[in-house]
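Other chains of the complex are left out, but the ones given are in their true place.
Order of writing sets the labels: A and B. Residues in every chain begin at 1.
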């Protein structure tokens, strides 16, 4: 079978690097271009010391991003670029007939005004928003199948949405009562060289940040509102914890009416029983990021507080895999009609 | 001035060790006895490699716990013992006229039935409960001053109670809406040698545990109910994160009526403006466990979510200092009428 030719834009960041690592092992994808303004001209093995310099991929030279020069060479483009920049590349790529999987926030928010409010600048190409599909396969698989532009979810939104959406759709929880608290490893902050991300500043440290309105809240609320059939606002509090990879999320939410752990388990099993990447952990198990690190799995568990009736939902995922690169590859597999696990196990 | 003679029971655990470390530098306290069944007969420097073996304290031999043999030698006893065991030692100590600072849970819960419900066994000496004072100086300083038996708070309760109590007392928040999520370093689990606490099991891991009803909930709800003037139940979700020391706590709670960050700041400043160990961090600052590690300080910050009106309270403390040994020493300083910072800075 002919392989699909792929380009990775912004391949020097952590998300881009993870895409390289994963796609290099995908049996039906060939990485034919890596772009980066700073690394242009360097062989990939100079940028990624773990890459064998004797391999074809190790020898592949980074190039400056230039859609014109890529036209005809690639079938699909992964955009691991900052928001704002991604949208600018997406437009010519789509015009050139190249499918786009965008890992930035640029096409996640349907309403350009909400985008502007959370990201601080006008949306560069609002005309593309209606055609973009939110790339959470467990929720939007049918639309992803037909999409040319997939907006891959953020890492935090994945950890919040996977556990809550089936229960909202089943009417079993009151979405406006959601209090989601997340703890993220440091790679979630990206490869930016900043004082606050130095080893000594993060090691032996735990701290909240981005409160009260982290950018990811926009897409979380959009998807929750869509499922709820009404506009919903929730609480979301991210924290930085000293590990490389992984996000743990714990959500407190009111039940719509008294509910048991068995009922929650039934709803989640009905939604995810056949999902290859959702691992349901019935009580008394707990999710743990170390059990999902370096994989595309997301673990989900739940409790009902017998004293208060409150529902507690918990998830764990690898922010760079199910929260970014892995989910994008899963979306590509869906788009191509391939086995969803290709390149991901 | 004559020094106060102190014994530390159960000195080989992390809390006991921290008491040794701190009291060794307290200008008005002399450690004259260290007890431990397993370490009896060993010099302290064998148990604590950081202790100079040439010093008097380094040469002090551990002894088996025996109140009869301690009578007359000590003025005060710190109990860093498991719950159940602590209560049994407290009784003869108090009868011998020795003041007791208990760091276990045994005297924190006023209602012996609640104790039994959360700790799984009958309270061994319920008759002592009425005389015990909950050792949170920022809240119960006057009673601690006159107490002979102080029940030092748990590490999680300190992190939850310090931020919420003034706002509850001021009627500004609805206590039953509290959702407290905490992230604790691994020393909080004590020195028990268990598989789940091994380095490889905790490093690169984040996980919830003890849900939905961690034992510390009993004392948290007791103190909140006392402040609220009514019985209150809350949500509390602890997590284990990969660092040695420190607890970060983030609390979401409804305002009683619309409130501003300035009003919250005013209430907290009124309560804690003169407190030596409470560090108020007005927005846009955030608490961070690395800034309180190895100190008796607790950092507190707050936000009001402008979209929902929800109040967000955050704290950071060292679980072994303000959450245990340091707070016990602070209580001793209060009991003795000393400068509260002695031995703690």
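By definition in this document, contacts are C-beta pairs under 8 Å (C-beta built on N, C-alpha and C of every residue); 3 or more make two chains touch, one makes a residue touch a chain.
Since the structure is predicted, the reported quantities are computational estimates derived from the model, not experimental observations.
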### Message
Given 2 placed copies of the single sequence, give me the total number of copies for the whole complex.
### Response
4
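Operating definition for what follows: only the chains that are shown with their structure count from here on.
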### Message
Need the CA-centroid distance for the pair subunit A / subunit B, whole Å please.
### Response
39
### Message
Give the list of subunit B residues in touch with subunit A in this complex.
### Response
179, 181, 183, 185, 201, 203-209, 211-213, 233, 235, 237, 239, 241-246, 248, 250, 252, 286-290, 293, 303-308, 310, 312, 314, 316
